[in-house]
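Working notes, structure below.
Missing here is one protein chain; the remaining ones are kept as they sit in the complex.
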Amino acid sequence: MSDLTPSDLTGLTIAEARDRLRKKEITARELTEAHIAAIEAANDALNAFVVATPDKALDMAKASDARLAKGQGLPLDGLPLGIKDLFCTRDVRTTAGSAILDDFKPVYESTVTQNLWDAGAVMLGKLNMDEFAMGSSNETSHFKPCVNPWRADGSSKPLVPGGSSGGSASAVAARIAMAATASDTGGSIRQPAAFTGTVGIKPTYGRCSRWGIVAFASSLDQAGPITRTVRDAAIMLGQMASHDPKDSTSADRPVPDYEAALGKSVKGLRIGIPKEYRIEGMSAEIEALWQQGIDWFKAAGAEIREISLPHTKYALPAYYIVAPAEASSNLARYDGVRYGLRVNGRDITSMYEETRSEGFGAEVKRRILIGTYVLSAGYYDAYYIKAQKVRTLIRQDFERAYQEVDAILTPATPSPAFGIGEKSGDPIEMYLNDIFTVTVNMAGLPGISVPAGFSKQGLPLGLQLIGRPFDEETVLRAAQVIEDAAGPARRPDAWWLGSTSAADAPKSPKAAKPAKMAKAAAKKSS
Amino acid sequence: MARGKLGTRHGAKTMTIQIRQENLIDGATGPWEVIIGLEVHAQVTSKSKLFSGASTEFGGEPNSHVSLVDAAMPGMLPVINEECVRQAIRTGLGLKAEINLYSVFDRKNYFYPDLPQGYQISQYKYPIVGAGVVTVDMKDGYSVEVGIERVHLEQDAGKSLHDQHAEFSFVDLNRSGVALMEIVSRPDLRSSEEAKAYVTKLRTILRYLGTCDGNMEQGSLRADVNVSVRKLGAPLGTRCEIKNVNSIRFIGQAIDVEARRQIAILEEGGSIDQETRLFDPKSGQTRSMRSKEEAHDYRYFPDPDLLPLELTQGYVDAIAKNLPELPDQKKARFIRDFALSVYDAGVLVADKENADYFETVAKGRDPKLAANWVTGDLFGVLNRLGKGIDESPVRADHLGELIDLISGGVISGRIAKDVFEIMVETGEAPGRIVDERGLKQVTDTGAIEKAVDEVIAANPKQVEQVRLKPQTLGWFVGQVMKATGGKANPAALNAILKERLGLGE
Partner (left out) sequence: MKVDEATVRHVARLARIKVSGQEAQSLQRELSAILDWVEQLDAVDTNGVEPMTRVEAMALPQRSDAVTDGGIPDQIVKNAPLTEDHFFVVPKVVE
């Protein structure tokens, strides 16, 4: 046993913990127990985990310790992770944040999570998210919103962690998971990372297998990690990525050693600043943050060039045609026949209609209907084909830009985290959260959000770097510059431990509460 | 770009179709022309499904030939089976069609319990095969060129059983995801006979190619039939689509009854609703499927889980090079090389197994004799037994041996018929049957002379008579044959008889 406190243990980065485990300074068991206890202490307040799997975690930790003892440690051996509930996990309830999946327990494991377990990682449980990854605040989750561990200075107002990977970002920021899997269709990794002061990378489309990940919009969905450091992001991505013959859109190319790319100088690296991202009404705070980033790169010896990505402003509206169209079709399988919720009706059609009406939340229904509308007879060319053409233009914008620059620097979000309930009234206002991130999905490029500073109210802000297709190495290398310049990651105050935190301090490693909560939610839905 | 190749070789040319009196249907107001086009769904011969590794085997326990992909579990993704692509190309080439080097898989969205994904993966705007043609020879000696509009690959649906329970339907996904080829004809057919002949011919071509087993009982081949009627020279009428007809006979019946239904409506001053109908073999009627009618809007769009299917011309050419001989080619060869009649050749090539059987029998032998034995005696027996050629009790090499025995003078044609019957019953080789049963033709002149002499000696009256009426010689032939058990060589017998009776040549 180490002399580290549970709080020290949960504060370790993946890279640090990995090294200590290998040196046998700590065990996978104590690291896992510390996280299980931390989840138990925090989850009532944060609602980050919808299912906790402490027994499974301890079993996995035990196996890791056995390997580590023999000096046969795997790349992620003993590192406790949270899994976004979009990833199918064998025998562990998977809901995609929706009531319609009810008590669905996959008989299979997604390729990305299997890769992680094959690398020795430990599973802590499943993380809250916007329903079917449709949302930017985690408020569309059937299991109630997840809460951001960050609060504005002097305020106790609950803030959103961003979305759709809100649970992933919240858990990693709150130190109740060392890292988490996430997915990004229009910004769902990068936006919550920016809102929670964590690092989130969406790799190039095709880099991580989509097999076993509940589909939202197939041509845009891509898995990636949320971590606390750029190095951890490199380590995680290296294990999550693979070529998968079961995914026809998976890239058949070797996975580079991303960690090895870090620390290389960015001297002479050409960083593009797209003028179209200087949107009308951009807050001075964000503008200043962006300028700060530019200055950091200049100081690191990079070359700054203004570039033009003329179709930027059309990315979001085009996205809100393509993504709902694909989603309307991808979500047709939730019909109450083979799995998930069934609400009986007088005949088969009414069974479908009742099931889907009760099983899907408002935002999901809205997008299914929009998607159905834009694909329907007479509208297909005007909407869907038009949007896919615009997508080609967006992609061409980037191709032109990458003749002049090696990476592109932009803000990650137009604002810091906002209050729960503040933006849920107007769909379009909510959609605008993705204004800086969505172009990257439309073009299939890699993008990362890195903590770069704080708002006047003390909330984290992120900068985004966008790279060439499959050039995650440059993205990570450049992200390291921001991280180094911005200083060590700050830990949010553990307000959820409250005044009784000391008394409550982890005793039993079994975090049974989240599991119970998930069960209760399931009952309510049926 | 390959995408521009959608333009068609055959489709560009509008075929003028000659009106045949015998195809017209007489109504109260005069003759009507029936216009028919078919969409044939042919199951691709492959071991595994179009987008999953589950078996395509027919039958099986419910949901046993089902993968997680076929059951549309969340997060499951399709990966295409290269053999199905190859089979579609092979089929296209067999239909003398354009192979599109660029094709796209689309999603056809609709809800049905045996459609687990909520969409069928199909090809809509860019099918793998473009325009082609099938030549159909009709019994009356004319032939019809049926234009093929396109062939595309798509997934089959599962099966819903509605008769297992009063309140529930049971869903089995064993068929879900099996590869189908939809072969769409142009409306070039003008009678139920032509339509039946077309499907028969199509089935023959697919079986030759080995791309579909054509088994209609198991649903490997089924057709949606589009029927409309018009007065001569009038523009095309409104068509009805009769869904899922699963036998050639029913296709004929469905067309006839549907054409008459439409004519009756039109002659009473009514109009035809464009709709989907179902043929009920029990009542022999078609009925509207209104439940399926409700505002169909399939919302096709390219499946984002798949990429466009791009082929190289070299790949297609290599497949073309290895294409088997097709029925039309084989027929021409049989006529040319075996001097068969058009009719015999047509009968033989209609089924590849028959044609192969015939070739084995005919190889190095008298083709006309071989054709007579195969199409006459053998097909007669098979018909009687209700068996296919693959279950024939008589092996092709045995039938060939039988013909050799006749040609070599070992047995007579008459004895050969008896030997054949024994072959049918026992499955034994004719040589062995002839040996064991002593059926060898007697060519030993000594033995024949002895028998002739005995008959002459025993029948002086007849001897006198034959000298006056040489045409009664046949009586002596019969007597000697009887005495020799039919084994006397007829030529030798004739010569000896004539010589002994002094009848001269």
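The letters A and B name the chains in turn, as written, and every chain counts its residues from 1.
Simple rule for what comes next: a residue touches a chain if its C-beta (ideal position, glycine included) is under 8 Å from a C-beta of that chain, and two chains touch if they have at least 3 such contacts.
Everything quoted here is computed from the prediction, not taken from an experiment.
Enquirer: Going by the stated contact criterion, tell me the shown chains that border the hidden chain.
Expert: A, B
Enquirer: Sort through A:G11, A:P256, A:P317 or A:G419 and give me the one touching the missing partner chain.
Expert: A:P317
Enquirer: Return the single residue from A:D59, A:E276, A:E303 or A:E354 that touches the missing chain.
Expert: Answering carefully, the residue with contact to the hidden chain is A:E354.
Enquirer: Please identify which residue in A:P6, A:G197, A:G272 or A:G336 touches the non-displayed chain.
Expert: A:G336
Enquirer: I'm checking contacts with the chain that's been left out. Which of B:L101, B:M138, B:L278 or B:V381 qualifies?
Expert: B:L278
Enquirer: Mind pulling the chain B residues that touch the left-out chain?
Expert: Against the left-out chain, chain B lists 46-48, 52-55, 61-69, 71, 79-85, 104, 111-113, 160-162, 164-173, 278, 289, 291-292, 295, 297, 299, 302, 306-310.
Enquirer: Touching the absent chain: which residues on chain A qualify?
Expert: Within chain A, the residues that touch the unshown chain are 103-105, 107, 204-206, 219, 245, 248-249, 251-252, 311, 313-314, 317-318, 320-321, 328, 332, 335-342, 344-354, 356-357, 360, 365-366, 368-370, 372-373, 376, 383, 385-393, 395, 427-428, 443-444, 469.
One rule holds for everything that comes next: only the chains that are shown with their structure count from here on.
Enquirer: Report the inter-chain centroid distance for chain A and chain B in whole angstrom, where each centroid is the mean of the CA atoms.
Expert: Roughly 58 Å separates the two chain centres.
Enquirer: What part of chain A is in contact with chain B in the complex they form?
Expert: Residues in contact with chain B: 88, 94, 96, 101, 104, 106-108, 110, 210-215, 217-219, 245-249, 325-326, 328-329, 331-333, 335, 337-339, 348-349, 352, 372, 375-377, 380, 384.
Enquirer: Residues of chain B touching chain A in their complex?
Expert: Chain B reaches chain A through residues 68, 71-80, 107, 109, 111, 113, 116-119, 169, 171, 297, 299-301, 303-307.
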